[in-house]
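Accompanying notes for the structure given below.
What follows is part of the complex, with its chains left where they were.
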Amino acid sequence: MKDVDGIFLRNSWYVAALGQELIDGHKVARTILERPVVIYRGTSGRVVALDDRCCHRAAPLSMGRIEGDDIRCMYHGMKFEPGGKCIQIPGQDAIPAKLGVRSYPVVERYNMVFIWTGDPEKADPSLIVDYPPLADPSWRGLPGYMHYKANWLLIVDNLSDFAHLAFVHTNTLGGSEEYAYKTKPVAIEKLDDGFRVERWHLDADPPPYHRKVIPNKTDRIDRRNIGRMLIPGIFLLDSMFAPAGQGAEKGVAVPGTRQYRNAQFMTPETRSSTHFFWNYLHDYDLDNPNIAISLRHSLEEGFNEDKDIIEAQQRVLDEDPNYPLLAIGADAPLTYFRWLMARKLEAEKTAARAA
Amino acid sequence: MKDVDGIFLRNSWYVAALGQELIDGHKVARTILERPVVIYRGTSGRVVALDDRCCHRAAPLSMGRIEGDDIRCMYHGMKFEPGGKCIQIPGQDAIPAKLGVRSYPVVERYNMVFIWTGDPEKADPSLIVDYPPLADPSWRGLPGYMHYKANWLLIVDNLSDFAHLAFVHTNTLGGSEEYAYKTKPVAIEKLDDGFRVERWHLDADPPPYHRKVIPNKTDRIDRRNIGRMLIPGIFLLDSMFAPAGQGAEKGVAVPGTRQYRNAQFMTPETRSSTHFFWNYLHDYDLDNPNIAISLRHSLEEGFNEDKDIIEAQQRVLDEDPNYPLLAIGADAPLTYFRWLMARKLEAEKTAARAA
C-alpha cells in the first residue's frame, strides 16, 4: 500500500464520517480513496481508524469487537490497539513486534471525522479546512450523507457552474430558468488551492427551498452566491437573500436579509464512486428546529437531482472513456480546478520519488 | 466513433423503435450497435435520432426536453437541432460552429423507425427491406418488442432451423415432435443477401397457437412455411395452413386456407444483447381484433421459449468462448448465413480502408 498513487491526492484531509455515525459503539466500515477502513470511537472517546483487514487472515476488523479503545478480530481473536499494533494472540504468548495493521491519522472537527491516507508524518491538523460557521452556534444546520456512483470530480464540476441550477433544480434550489440567462459570475478568482466565484441574481422570486421556510412567500429578493471550491474537493457556499432593490449588491446591509452557509465534502470512495458529506446552515430563527429540517429535506431533494444526472454522466463515460468533452465559456472554473488538481498530483508524485 | 468496426455491418438499416414507442413526446434511449442513441418525434412529426450524450459534459440527451423538433440538455441547457448542431448555450452568445452531437439518418416505414449507423452518405432509403404485407391493410397484426441477453446471430441461428419448433415449441408454435422427424426443408435457396427455406408438414394437427384462433379445432391441415433470412438479421416467414389432403402442396388454391406473414428484426444492442422487433400478421377475419391479440400473446409465449434457450447458450459461450460447435446436416443455412455475414463485414472494412 503506497502513500502516493497519482490518482488521489493522498497528503490531504478528507471527511471520513459524521460524528453521529459513531454513536453507541457503531463501527463504520468505509472504503476511503480505495482503501478499506474501519472507524470507531473507543471507550475513552477517542476516534480510531484502522485498515479494515486483519493482518493474519484478512478478515474485516469491522466484523470485530471494540474493547476499550482497542478492537479484536472475531475470527481468531487477535487484538489491535489504536496505533494498529497487535497486542494479543489467543493461545500464543510471544507477539512479533511488527505484527499489526495500518492506523490512519484522524481528527475530529466540526462534528465530523477527518482522515489522512498519505504519509502520516505530514498529517498536520492545521491543514484542515477552516470554515467557522460549522463551529459557530449562531449558525444552525443538520448534516447529511449521500453516496454517489460517480467520480468525485464530476461532482466538483457540477458545483463549478451554477447555471445548472436553472435546469437541474428549476423547482427546488434554482427557482427558474432565468437564473441561467440573466446571471453570470461577476467575479471568478483563481486561488492557490481552488477558485472563488460570485454570482448575483437581482429582483428574483425566492427559490422554492427558501420560500418554504420564510413567512413572506412572494416578496422579491436580491440573491447572492459566493462559492469557493477547494482542493481536494471541498465546496463552501455563502448565500444571501436580501429584500430586492435596496442596494444589497452595493454592500448595503439590508434589514430582513437571510443568510446560509453551506459546506460540501467530496471524499473519493473509489475512482468511480464518492462519499458526499454536507451541512447547510442558516442564521435566523435559530430557535425553530423545523427550519433546519426543512432545509435538510430541500437540499437532499436537490442533491438527488444532481445525483441522477451525474451518475448518468458516469455511466456514459464508463461506456466510452475516450468520449471527448467540449468546453464552453462557463467551464473556466472547472478547467482551472482540474488543471490545479493535476499539478498537485504531479507535485505529490515528484516529492514521493525524491523521498 | 468509427463508421465501420468489423463487428457490425454498419452500412445497413436496422429497426431502432416501433412507432408506438414515440407517442406523447416519449424519448426512447436505446443502445444500437453499441452506440447510445436518443430517438424522439418532434412537434412537426419528424423523427430524430441523436447521439445520447451531450457534447459538453456527456449528460444523456434522453434526460433532456423536446422543444419543437429540437432537444435541450437539461444539465446546463444546451440546445440541439435535429441535425445535431448546437443552437443555444444559455449565458453565452457565440456558439462554436462545430459544437454538436452526431445525428443518425432515420426513416419511418411500416410503423417502425429504421436507423443507419454507418456512413451517412450511403443511407439510401431504398435499401430498406421490402415486405409488402407490413403496409397492406389486407393483413392485420400487433407489433411487439423483446430484449435478448444474447448475440443477434444466435437468434438468427434459431430461426434458421425450424426443427427446433418440435422441441422448443411443442406446446405453442410447433404442435408435436413429429415436425422434426417427418418434415425437412424441401428447398434451401442461397440468396445474395441471405437464404430461403421451404418446409411442408402434411396432414398434421393444427399447432396450438393456430388452433386457438380458428373455429374448427380438430380438422387436419397441410402446413407450409417459407422463410427468408436476410442480412443483417431480418427474418420473413410466409406461413399457410390449408385443409389437409386437397393438394395444397401441388399448388392447388384450397378453400378455407389461412395465411400468416411474419417479420422479425434482430437489431444488435451490443455484441451480446439484441433488440427484437416483430409483427405477426393474418389475412382472415380482419374485423375481429381478438385474433391479432391472441396471436401476439401466442407468439410472445413462443419467443420466450426461444429466449430461455438462446440466453442459456449465450451464458455457456460467455463462460467458454472457444467451446467448439459441431455442425449437423440441418445447419447448412446458418453456416451459409454466417459465411455471408463475414464476407459482407470484410467488404465493408475493405471499402472503408480504400476510402
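As written, the chains take the letters A and B, and residue 1 is the first residue of each chain.
What we mean here is this: a contact is a pair of C-beta atoms (placed from the backbone, for glycine too) under 8 Å apart; a residue touches a chain by one contact, two chains touch by 3 or more.
Source: prediction; values computed, not measured.
A single sequence accounts for all chains of the complex, and while 2 copies are shown, the assembly in the file contains 3.
Just so it is clear, only the chains that are shown with their structure count from here on.
With each centre defined as the average position of its C-alpha atoms, the distance from subunit A to subunit B rounds to 48 Å.
Within the complex formed with subunit B, the subunit A residues making contact are 157, 161, 163-164, 166-168, 177, 180-181, 183-184, 308-309, 312-313, 316-317, 319-320, 323, 325-330. The part of subunit B that touches subunit A in the complex is made up of residues 36, 52-53, 55-60, 63, 72-78, 89-92, 96, 99.
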